[in-house]
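A single protein chain has been omitted from the complex, and every remaining protein chain is retained in its original position.
Right after this comes subunit A.
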Amino acid sequence: MGLDASTAACCALPVFVSLLVVRFAYVTYHSGRPLSKLSTSAARVRCLIVLGSGGHTAEMMNVVTALQKDRFTPRYYVAALSDNMSLQKAQVYEQSLVLVEADKEETLGNAQFMQIYRSREVGQSYITSIATTLLATLHAMWLIITIRPQVIFCNGPGTCIPLCASAFLLKVLGLGWSSIFYIESIARVKKLSLSGLLLYKLRIADQFIVQWLQLQQKYPRAHYAGRLM
(Lines give C-alpha, C1' and ligand atoms only; values in the text may rest on other atoms or scores of the structure.)
Protein backbone atom coordinates (compact mmCIF):
# COMPACT_ATOMS: atom_id res chain seq x y z
CA MET A 1 0.00 0.00 0.00
CA GLY A 2 2.71 2.39 1.09
CA LEU A 3 4.74 1.26 -1.94
CA ASP A 4 1.86 1.87 -4.28
CA ALA A 5 1.32 5.35 -2.97
CA SER A 6 4.98 6.25 -3.33
CA THR A 7 5.15 4.82 -6.88
CA ALA A 8 2.11 6.81 -7.79
CA ALA A 9 3.71 9.91 -6.31
CA CYS A 10 6.93 9.20 -8.23
CA CYS A 11 4.99 8.98 -11.49
CA ALA A 12 2.75 11.94 -10.78
CA LEU A 13 5.49 14.30 -9.69
CA PRO A 14 7.31 14.52 -13.06
CA VAL A 15 3.99 14.97 -14.83
CA PHE A 16 3.02 17.70 -12.42
CA VAL A 17 6.38 19.43 -12.69
CA SER A 18 6.41 19.34 -16.47
CA LEU A 19 2.86 20.68 -16.56
CA LEU A 20 4.00 23.54 -14.36
CA VAL A 21 7.00 24.19 -16.59
CA VAL A 22 4.83 24.27 -19.69
CA ARG A 23 2.39 26.59 -17.98
CA PHE A 24 5.26 28.79 -16.81
CA ALA A 25 6.58 29.00 -20.36
CA TYR A 26 3.09 29.81 -21.62
CA VAL A 27 2.62 32.59 -19.10
CA THR A 28 6.06 34.03 -19.81
CA TYR A 29 5.28 33.96 -23.52
CA HIS A 30 1.98 35.73 -23.07
CA SER A 31 3.25 38.29 -20.59
CA GLY A 32 4.41 41.29 -22.51
CA ARG A 33 2.09 40.61 -25.42
CA PRO A 34 -1.03 42.71 -25.83
CA LEU A 35 -4.16 40.99 -24.64
CA SER A 36 -6.29 39.26 -27.20
CA LYS A 37 -9.54 41.07 -27.91
CA LEU A 38 -11.65 38.39 -26.26
CA SER A 39 -10.18 38.75 -22.81
CA THR A 40 -11.00 42.42 -22.57
CA SER A 41 -14.50 42.33 -23.93
CA ALA A 42 -15.45 43.81 -20.57
CA ALA A 43 -15.66 47.57 -20.55
CA ARG A 44 -13.96 47.97 -17.21
CA VAL A 45 -11.00 46.44 -15.44
CA ARG A 46 -10.29 45.99 -11.75
CA CYS A 47 -7.10 47.88 -10.92
CA LEU A 48 -4.55 47.50 -8.20
CA ILE A 49 -2.50 50.67 -7.80
CA VAL A 50 0.63 50.24 -5.70
CA LEU A 51 1.78 53.51 -4.17
CA GLY A 52 5.49 53.59 -3.34
CA SER A 53 6.19 56.66 -1.23
CA GLY A 54 7.13 60.31 -1.74
CA GLY A 55 8.26 60.82 -5.33
CA HIS A 56 7.00 57.42 -6.45
CA THR A 57 3.50 58.23 -5.26
CA ALA A 58 3.57 61.62 -6.97
CA GLU A 59 4.45 59.98 -10.30
CA MET A 60 1.82 57.28 -9.87
CA MET A 61 -0.88 59.82 -9.08
CA ASN A 62 -0.01 61.60 -12.34
CA VAL A 63 -0.72 58.33 -14.18
CA VAL A 64 -3.95 57.76 -12.25
CA THR A 65 -5.10 61.30 -13.07
CA ALA A 66 -4.68 60.59 -16.78
CA LEU A 67 -6.46 57.21 -16.66
CA GLN A 68 -9.97 56.89 -18.06
CA LYS A 69 -11.78 56.53 -14.77
CA ASP A 70 -14.81 54.76 -16.25
CA ARG A 71 -12.61 52.02 -17.70
CA PHE A 72 -10.12 51.60 -14.92
CA THR A 73 -12.57 50.91 -12.13
CA PRO A 74 -12.81 49.85 -9.36
CA ARG A 75 -9.44 51.06 -8.11
CA TYR A 76 -7.68 49.46 -5.14
CA TYR A 77 -4.87 51.56 -3.72
CA VAL A 78 -2.19 49.82 -1.70
CA ALA A 79 0.62 51.47 0.27
CA ALA A 80 3.11 50.34 2.89
CA LEU A 81 1.89 50.25 6.46
CA SER A 82 4.53 52.77 7.53
CA ASP A 83 3.56 55.23 4.80
CA ASN A 84 0.58 57.37 5.79
CA MET A 85 1.03 60.14 3.28
CA SER A 86 0.50 58.12 0.09
CA LEU A 87 -2.98 56.80 0.80
CA GLN A 88 -3.97 60.22 2.04
CA LYS A 89 -2.97 61.71 -1.31
CA ALA A 90 -4.95 59.07 -3.18
CA GLN A 91 -7.95 59.65 -0.92
CA VAL A 92 -7.84 63.38 -1.54
CA TYR A 93 -7.75 62.72 -5.27
CA GLU A 94 -10.64 60.24 -5.20
CA GLN A 95 -12.63 62.69 -3.08
CA SER A 96 -12.11 65.35 -5.73
CA LEU A 97 -13.57 62.96 -8.32
CA VAL A 98 -16.65 62.46 -6.19
CA LEU A 99 -17.26 66.19 -6.12
CA VAL A 100 -17.21 66.33 -9.90
CA GLU A 101 -19.42 63.34 -10.59
CA ALA A 102 -23.13 63.37 -10.01
CA ASP A 103 -23.55 59.74 -9.01
CA LYS A 104 -21.81 60.01 -5.68
CA GLU A 105 -22.68 56.65 -4.15
CA GLU A 106 -21.22 54.68 -7.01
CA THR A 107 -18.07 56.75 -7.36
CA LEU A 108 -17.22 56.37 -3.69
CA GLY A 109 -17.42 52.59 -3.87
CA ASN A 110 -15.06 52.61 -6.85
CA ALA A 111 -12.00 53.33 -4.78
CA GLN A 112 -10.65 51.27 -1.89
CA PHE A 113 -7.59 51.90 0.18
CA MET A 114 -5.49 49.31 1.96
CA GLN A 115 -2.12 48.95 3.59
CA ILE A 116 0.46 46.21 3.27
CA TYR A 117 3.27 45.01 5.51
CA ARG A 118 6.68 45.99 4.28
CA SER A 119 9.26 43.27 3.83
CA ARG A 120 11.97 45.39 5.35
CA GLU A 121 12.02 48.75 7.05
CA VAL A 122 15.07 50.95 6.66
CA GLY A 123 17.68 49.88 9.18
CA GLN A 124 15.98 46.65 10.18
CA SER A 125 18.27 43.73 11.01
CA TYR A 126 18.61 40.94 8.46
CA ILE A 127 17.53 38.17 10.84
CA THR A 128 14.18 39.73 11.68
CA SER A 129 13.70 40.76 8.07
CA ILE A 130 13.41 37.09 7.07
CA ALA A 131 10.29 36.82 9.19
CA THR A 132 8.87 40.13 8.04
CA THR A 133 9.50 39.28 4.38
CA LEU A 134 7.56 36.05 4.84
CA LEU A 135 4.74 37.95 6.50
CA ALA A 136 4.74 40.57 3.74
CA THR A 137 4.63 37.91 1.04
CA LEU A 138 1.73 36.06 2.66
CA HIS A 139 -0.13 39.32 3.11
CA ALA A 140 0.51 40.27 -0.52
CA MET A 141 -0.74 36.87 -1.65
CA TRP A 142 -3.88 37.32 0.41
CA LEU A 143 -4.51 40.78 -1.09
CA ILE A 144 -4.07 39.51 -4.65
CA ILE A 145 -6.41 36.58 -4.02
CA THR A 146 -9.12 38.77 -2.49
CA ILE A 147 -8.83 41.67 -4.94
CA ARG A 148 -8.17 39.57 -8.07
CA PRO A 149 -6.90 42.57 -10.03
CA GLN A 150 -6.99 42.52 -13.82
CA VAL A 151 -4.47 45.32 -14.06
CA ILE A 152 -1.63 46.17 -11.67
CA PHE A 153 0.15 49.51 -11.75
CA CYS A 154 3.41 49.88 -9.87
CA ASN A 155 6.54 51.99 -9.97
CA GLY A 156 8.65 50.79 -7.08
CA PRO A 157 10.20 50.69 -4.60
CA GLY A 158 10.22 47.27 -2.90
CA THR A 159 6.57 47.22 -1.76
CA CYS A 160 5.40 46.14 -5.22
CA ILE A 161 7.64 43.06 -5.48
CA PRO A 162 5.65 40.64 -3.27
CA LEU A 163 2.42 41.83 -4.92
CA CYS A 164 3.74 41.35 -8.46
CA ALA A 165 5.30 38.00 -7.58
CA SER A 166 2.01 36.80 -6.07
CA ALA A 167 0.07 37.93 -9.12
CA PHE A 168 2.56 36.15 -11.38
CA LEU A 169 2.27 32.96 -9.32
CA LEU A 170 -1.50 33.02 -9.68
CA LYS A 171 -1.04 33.39 -13.43
CA VAL A 172 1.23 30.35 -13.53
CA LEU A 173 -1.22 28.34 -11.46
CA GLY A 174 -4.02 29.42 -13.76
CA LEU A 175 -6.00 31.03 -10.97
CA GLY A 176 -6.26 34.46 -12.51
CA TRP A 177 -4.75 36.78 -15.06
CA SER A 178 -3.50 40.28 -14.45
CA SER A 179 -1.53 42.60 -16.68
CA ILE A 180 1.33 44.14 -14.76
CA PHE A 181 2.54 47.61 -15.71
CA TYR A 182 5.76 48.85 -14.20
CA ILE A 183 6.77 52.47 -14.72
CA GLU A 184 10.35 53.08 -13.63
CA SER A 185 10.85 56.23 -11.56
CA ILE A 186 12.01 59.39 -13.31
CA ALA A 187 14.97 59.41 -10.92
CA ARG A 188 16.44 56.47 -12.83
CA VAL A 189 18.27 57.89 -15.80
CA LYS A 190 21.08 55.43 -16.48
CA LYS A 191 20.32 52.35 -14.39
CA LEU A 192 17.17 50.52 -13.37
CA SER A 193 16.21 50.29 -9.72
CA LEU A 194 16.49 46.90 -8.02
CA SER A 195 12.71 46.39 -8.17
CA GLY A 196 12.68 47.42 -11.80
CA LEU A 197 15.56 45.15 -12.70
CA LEU A 198 13.88 42.17 -11.02
CA LEU A 199 10.57 42.68 -12.79
CA TYR A 200 12.33 43.27 -16.12
CA LYS A 201 14.75 40.36 -15.98
CA LEU A 202 12.23 37.85 -14.65
CA ARG A 203 9.70 39.12 -17.22
CA ILE A 204 7.09 39.57 -14.53
CA ALA A 205 6.07 42.99 -15.82
CA ASP A 206 3.89 42.75 -18.91
CA GLN A 207 4.82 46.21 -19.94
CA PHE A 208 7.88 47.95 -18.65
CA ILE A 209 7.98 51.71 -19.09
CA VAL A 210 10.99 53.97 -18.55
CA GLN A 211 11.11 57.75 -18.57
CA TRP A 212 14.44 58.37 -20.25
CA LEU A 213 15.44 57.42 -23.79
CA GLN A 214 18.96 56.39 -22.80
CA LEU A 215 17.48 53.83 -20.40
CA GLN A 216 15.20 52.45 -23.10
CA GLN A 217 18.19 51.95 -25.37
CA LYS A 218 19.88 49.92 -22.67
CA TYR A 219 16.81 47.77 -21.99
CA PRO A 220 15.22 47.13 -25.39
CA ARG A 221 12.07 45.46 -24.07
CA ALA A 222 11.23 48.63 -22.17
CA HIS A 223 8.94 51.28 -23.61
CA TYR A 224 9.49 55.01 -23.59
CA ALA A 225 6.55 57.42 -23.68
CA GLY A 226 7.90 60.66 -22.29
CA ARG A 227 8.21 61.84 -18.72
CA LEU A 228 5.57 61.85 -16.00
CA MET A 229 6.87 64.80 -13.98
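One rule holds in what follows: a contact is a pair of C-beta atoms (placed from the backbone, for glycine too) under 8 Å apart; a residue touches a chain by one contact, two chains touch by 3 or more; residues count from 1.
Keep this in mind: contacts and distances are computed from a predicted model.
Only one of "Sorting nexin-30", "Methyltransferase-like protein 5", "DnaJ homolog subfamily C member 2" or "Glycosyl transferase family 28 C-terminal domain-containing protein" fits the UniProt record of the hidden chain, and that name is "Glycosyl transferase family 28 C-terminal domain-containing protein".
Here the missing chain is touched by one residue of A:27, A:163 or A:183, and it is A:183. The omitted chain makes contact with subunit A at the following residues, 34-37, 40, 45, 54-55, 58, 62-63, 65-68, 71, 151, 179, 181, 183, 185-191, 193, 206-207, 209, 211-212, 223, 225-229.
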